[in-house]
Structures are given as C-alpha cells and as structure tokens.
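I'd like to ask you about the structure that follows.
One chain of protein is taken out of this complex; the other chains stay put.
This part shows chain A:
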Amino acid sequence: MLEVKGLCKYFGGIRAVDDCTFTAEEGQITALIGPNGAGKTTAFNCVSRTMMPTRGEVWLDGRRIDRLRPHKITGMGLSRTFQISRNLADMTVLENVIAQAQVRGWRDLFRPAMSAAEIDKAMGILDFLGITRIAHEDGSNLSYGQKKLMDLAALLMSDPKIILLDEPAGGVNLSLLEEIIGHIRKLNEAGLTVLIVEHNMDLIMRLSHKVVVMAQGAIIAEGTPEEVRADPAVLDAYLGSTLDEEEAA
C-alpha cells in the first residue's frame, strides 16, 4: 500500500535519512523503531511531505506522492499525527476535529463550517475514543493525553486509508497507553493500515505485524517483532539495552 523507495533527507552534511526502503502492507500495522536520532520522525515527515525529501520516491496505492503538497496527500487517504500534539488552540475539540473533514472544490468552501452530518460523525468518533465529554472544551485546556486522543479523532475525521502515528504513546500514563493500544487495534481490525513510530517497546511488540528498525538514518533490520527481537544487529543498536534492563528488573 505504502512504498518508500530509496528515501534520503540531508540537512546540510547530516544524513538524517539515508537511502531508506520499506513498505507498509495493506491492513497491517507496521512499526518504525530505532534509537533517538535514528531519523524515524524525519522519514515520517518526508512520507507525509511535511518535509521535502532530498531524494527518493514514495508511492501510495500505485501513485507517486512525494511531489504532491501535504493536503493532497491527506485527500488521498494518508493522514498523520504529530509527535508533539499540534492542536489548534482557541478552537473547541469538536472544531479541531471537524477542521480535518475533507473540503473539496470552491463551492464546498462557503458552506457552513459544521454541518449536522459532520457533527454527528465527529461525535461518533469522539464517542468511539471515549472523549465525548470534552467535545466542547477549548483545545488548549486539554491534558497531554486528551490531546493525543483528540489528534487521533481529528485524524479519523478525514476518512483515511492509512494512518501515520508519530509516538501515539509518548508521555502518556499506563492506563491511557492500554486505551490507545486498544483503539489502534480496533481501527486496524476495521481495515485501516497503520504506520507507527514509537519508543514504547511494549506497544510495538504487542501491536505490530512488521517492524522496521532504523539506526543513524539507515534501515538495519526488518521483520516480525520476534525476528527483530532476535536480530543481533538490532540488539546491538537498540534493543540490547532494553532487554538487559528488563532482565535485570
């Protein structure tokens, strides 16, 4: 479904992402992991075109998207969240979510901002995520975890086929983590393809069908969670320390 071929992103002399090739298969949860500074988020940004890749190609459903503008990509069914929740303060949660509903053509621009159908759909999504309570709360008054959920809600509003989640569990507490894992699993079961960047190994190992490991801008391993866990190169670069800690604990 999503194919990344030879993706490169250089910042001056720094090769943040260097010749990365991976795919996210339809209906699966693919995880992108790696130590800090491995270039995961940069790769992510290049896929969603928040950043312009230096070189390389990105294909979505057989169409090349790496030269399109971000809103076009979103319109084609690829939506993303941000690592640091970028909500639109001064707007209520409901408005934040509905702002992500797709608008097509000129005539659509001047119809009422929130149609009854859209409000119903947005409330349905909020309901699914269990945050109907805060629908009319100002976006800036939310807690960190609520913002993460709001991001997820807004993402779903655009009817995506594939969602890119940048650290959906970053900095959230354990019970919310369980909740988010549950939501992602349910969405995946409903047919959504998921590409996820995450530090939380627990989440990765439980959720993903395929894991892609990056270190220093390059992909060093790819496979099922079990395979990756056993790969010596991965252990060396990243997982080694985590597993050691787990054993020690």
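The criterion applied here is as follows: a contact is a pair of C-beta atoms (placed from the backbone, for glycine too) under 8 Å apart; a residue touches a chain by one contact, two chains touch by 3 or more; residues count from 1.
Basically, contacts and distances are computed from a predicted model.
Novice: One chain of this complex is missing from the view, so tell me which of "Sodium symporter small subunit domain-containing protein", "Acetyltransferase component of pyruvate dehydrogenase complex", "SRPBCC domain-containing protein" or "Amino acid/amide ABC transporter membrane protein 2, HAAT family" is its UniProt name.
Specialist: "Amino acid/amide ABC transporter membrane protein 2, HAAT family"
Novice: So which of A:I119, A:L176 or A:A218 would be touching the chain we can't see?
Specialist: From the options A:I119, A:L176 or A:A218, the contact with the absent chain belongs to A:I119.
Novice: Contacts of chain A with the missing chain: which residues?
Specialist: The missing chain touches chain A at positions 48, 50, 69-71, 74-75, 79-80, 82, 86-91, 95, 98-100, 102-103, 108-114, 119-121, 123-125, 127-128, 132, 136, 154, 156, 158-159, 186, 190-192.
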